[in-house]
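Just one protein chain is left out here, and the rest sit where they should.
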Amino acid sequence: MFATLVEKELKSILLSPKFVATFAVCTVLILLSVFVGIREYKASIAEYETASQLSEQAVRSATSWWGVSPRVFRKPNPMQIFSAGVNNDIGRLSDISTWTDVKLRQSSYSDNTLFALFRFIDFAFIVQLVLSLFAILFTYDAINGERESGTLKLSFSNAVPRGTFVLSKFVGAWLGLTIPLLIPILLAVLLAMVMGVPMTGVEWSKLAMLIGVSVLYFTFFVMLGLLVSSLTKRSATSFLVLLVIWVCLVLIIPRAATMAAGQLVEVPSVAEVESQKDRFRTDRWDAFGKRRSEAWRERMAGAEGMSQDDRRDFMDNNREKWAQEDDESRQLMEQEIAENSRVVDEELRNRKAEQEQVAFRLARMSPASAYQLAATNLAGTNTSLKARYEDAMKAYRTAYAAFIADKRAEEQRKAREESSRNRSGMRITFGGGGDSPVDSSEMPRFEEPDQSFASALEPSLADLGLLGAFTVLCFAGAFIAFLRYDVR
Amino acid sequence: MELQSPSRALLEADNLTKRYEDGQLALDHVNFAVAAGEIYAMLGGNGAGKTTTINLFLNFIEPTEGEARVDGIVTHRDPLAAKKKLAYVSENVMLYPNFTALQNLDFFARLGGRTDYSKDAYRDVLLRVGLQEEAHGRRLKGFSKGMRQKCGIAIAILKDAPAILLDEPTSGLDPKAAYEFIGLLDSLRGEGKAILMSTHDIFRARDVANTIGIMNQGKLVMQRSKQDLAGEDLEKVYVEYMAGYMDRETETV
Partner (left out) sequence: MFRLIVEKELRETLGTTKFAVTFAVCAVLILLAFYVGARNYQVGRAEYEAARAENLKQMEGLTDWGRVDHRIFMPPQPLAALVSGVANDIGRTTEVETRGELRSENSRFNEDPMFAVFRFLDLEFLFGVVLSLFAILFAYDAINGEKERGTLRLSFANSIPRDRYILGKLVGAFLALAIPLLIPILIGCVLLPILGVPMDNGAWLRLGLVVLAGYLYLGVFLALSVFISAMTERSATSFLMLLVVWIVAVLIVPRASVLVAGRAVDVPSIDRINFDKSKFETQLWQEDRDKMMDWQEENSREGESGREFFERFQQYTQELGEERNQRISEYTARLNEERRNRESVQQRVALGIARISPTAVFTLATTNLAGTSLSLKHQYQAESATYQKIYSDFIKEKTGRTNSGMVIRLGGEEEEELDPIDPYELPDFSFAGPQTADVTAAALPDLGLLVLFNVVFFAGAFVSFLKYDVR
């Protein structure tokens, strides 16, 4: 009985003329999205590689450690093919210097604004918008359509338990829609392999997970279609209701939620934060300047009443010590500034995180947002991508600062030695360095932050659970609604 | 078989032939005429060509050969002029589900060029076709097939055209309503309308029609006046003609 019903359901889906059309469209779109994604990925990898090389070259050709300002780039990640997330919105690079904070800038959208106009097309986008719409298209009349055509009455004139009937509907519709969809998805994966996207094992498992989430999301819409179809008498009504629900869930709620959160949680603007940091910095530098002037006055006081020669000797003897004192004092101040920046940044980040949390909580009312968040989390292109890279870059900056401080001190010492050696003539040197390029091989290298499967999965677990809950809810609702459905 | 009619013919089929694009011959040189104050009933099975005939009078399709004339106007030459003189009731009237009966009537009356009716006139006509007063302001959505049919007939009456085409007008009506409808037709005939109706209902056709035509596979296989059929069992005649035609058909093949 069950098998007969499922078979009928499968046939009615697979043999319907709309199936061919939608299946073709889905296949083309999924393959197109992955193809475009791979091309974009390759373009950005090429860009990344040249940029990194150029930056390295610049470091290598520097003749003094004072002239070195390395620049680190965010490495494109193959998962962005499937879910681009905010990848194109956040900066691609940061300058690493002892003077300024790490800050990702020059997003690919701000550099190539043309691509920002219509944004990206990726697998997650196709699933989120197109497949969900098609799921509705195939299930909106699953129950009430049978009532309208009279087959429901006919079926129930036989000894068919309602539970079996509705269950077979679910199973049949799900199989009939999901299995065919797996074909283009697998083709897309194949395409990625053929076009030589370098994916690690972790990334493969993330991709598998992403496909799983996509199927779950799709299942939700199949269930939703069945639910609404068993709640309404006429298929025209259920379609309208479903379309409005779809518009709200997919197009409206995600956007409206972030906008609402933007209004609900105030976050200090960049200008405010920068000014706060700048103020602190200027204050400290002023204080430092004053301290130094005072120190100099004191030091000069020690030379009071000395003759010209004594004075020079006194200066020479103490130069090293004073420089060290100044250096230490400056380093202390710089540390303070860095600490303050860190605190201010962290505060800002916390506020933003809070805002984000409110936004995403609101957005998760819609399974479409839950899906998108899960997909970006899995792909590592979520909003924390920025923080992840900035943290890694900050760690690198610390390592780099320590390294460069050593190198510069060494250089300074050399220069000082040199200048004391030939201090007879009038000589102005530039940039302190010599003509030979610096040895950059010892420079610390930037390590991309690595995201393990577990750490990518963990934030998306909540979304997965939510999607599952939504689906089960719809299923249960449809089941109950159908048990009480008036088959006439 | 030439029909002698005392007044001029309002609806005329002259060698009316229709062959569809797929080669199917739907109508094969059909000739008849309906005069003012006459009812012509077309009998015949499904696919006999009854609806095709009506479609040709409405110029929904163009004849392959011959012509359909309404008050002397060839329908496919000047369809708009011809349709001015036609009222039509379709099989299984649907109308606009979100309009009330009155709104539907108002729209189609004005579409037919009648802008002079008052609401009361609509109500009168609806009562005349047997639609209860309480239903007049309700949306068509909840109407039964018979109620919708009554609205369709009301629309045809309102147009007040000299010729009326009826496609299975009694198909959705209960026996009482069908009986009342026959009375209505009779009174319309009394007003001097020429009425062409297709029907499956042999007995009602016999009761009301001046002339009865039997169609089979696109051919008008029999055409006899009421007087001519007076003593005969029409059902028997019908079955005989259908069967006889079949036989002849099989013979020629």
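The letters A and B name the chains in turn, as written, and every chain counts its residues from 1.
Simple rule for what comes next: contacts are C-beta pairs under 8 Å (C-beta built on N, C-alpha and C of every residue); 3 or more make two chains touch, one makes a residue touch a chain.
All values reported here derive from a predicted model rather than from experimental measurement.
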For the chain not depicted, the shown chains it touches: A, B
Contact partner of the left-out chain, one of A:Ser12, A:Ser369, A:Gln451 or A:Thr471: A:Ser369
Touch with the omitted chain, as defined above, among A:Arg105, A:Arg342, A:Lys414 or A:Arg445: A:Arg105
Contact residue for the chain not shown (choose from B:Val74, B:Val93, B:Ala177 or B:Leu220): B:Val93
Selected from A:Ser155, A:Thr258 or A:Asn340 as touching the chain missing from the view: A:Thr258
Residues of chain A in contact with the chain not shown: 17-18, 21-22, 25, 29, 32, 36, 39-40, 43, 47, 50-51, 54-55, 57-58, 61, 73, 85-86, 89-91, 93, 104-107, 109-121, 125, 129-130, 133, 137, 240, 243-244, 247-248, 251-252, 254-259, 261-263, 267, 269-272, 274-275, 278-279, 282, 293, 296, 300, 352, 355-356, 359-360, 363, 369, 372-373, 376, 382-383, 385-386, 425-428, 430
Interface with the undisplayed chain - residues on chain B: 55, 58, 60-61, 79-84, 86-88, 90, 92-99, 103, 107-108, 110-113, 152, 155, 159, 165
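In this section, only the chains that are shown with their structure count from here on.
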Distance between the centres, which are taken as Cα means, of chain B and chain A, whole angstrom: 71
